[in-house]
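A protein chain is absent from this complex, but the other protein chains hold their places.
Take a look at chain A:
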Amino acid sequence: MLSIDRSIIDAIVAHARRDHPDEACGVVAGPVGSDTPTRHIPMDNAARSMTFYEFDSMEHLRVWREMDDRDEEPVVIYHSHTATEAYPSRTDVSFAGEPGAHYLLVSTREPDSEEIRSFRIVDGVVTEEPVRIVEAGVDPHAVQSYMFGQSPATVDYECSGR
């Protein structure tokens, strides 16, 4: 099961809506071994595509180093499907390289509702898991990401220039 703060889900959905019809992608980092996503990091989709996403290689290195320095790991790796359901495509499965991560998919194909689903992808095997959305204010990290997620006017999402 993936437990994730409501404010982080809201920020991910906002990111996916902002980049629609292109696919949006990113990470939610959390303390190593905690299985708790606390720090939302929207990533640039270097492919800038409606049907494909790829982290920019230099941003990828920077963010992974930063997580290493902070004793964090990628707890959630998310991306959006903008015209199809929130289920991993064969492409998603073949590229899934973080066996410890929750792969969160958001579908933005419907204009006023989102489909949000989470999967484990290990050795090519997809296992869906429940998503438990935790209301904000439970722990201080969650409150921090709430501030981050809810202040898009002051945050450079690195895709705002498009």
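Please note the rule applied: a residue touches a chain if its C-beta (ideal position, glycine included) is under 8 Å from a C-beta of that chain, and two chains touch if they have at least 3 such contacts; residues count from 1.
Methods note: contacts and distances are computed from a predicted model.
Participant: Of the options "Sulfite oxidase cytochrome subunit (SoxD)", "Glycine/betaine ABC transporter permease", "ABC-2 type transport system ATP-binding protein" or "MoaD/ThiS family protein", which is the UniProt protein name for the chain that has been left out of view?
Facilitator: UniProt lists the chain that is not shown as "MoaD/ThiS family protein".
Participant: For the chain left out of this view, which of A:1, A:83 or A:125 touches it?
Facilitator: A:83
Participant: For the chain left out of this view, which of A:57, A:113 or A:127 touches it?
Facilitator: With A:57, A:113 or A:127 as choices, the missing chain is touched by A:57.
Participant: If you put the missing chain back, which residues of chain A would it touch?
Facilitator: These residues touch the chain not displayed: 23, 25, 27, 43, 47, 49-55, 57-58, 60-61, 64, 77, 79, 81-84, 88-92, 94-100.
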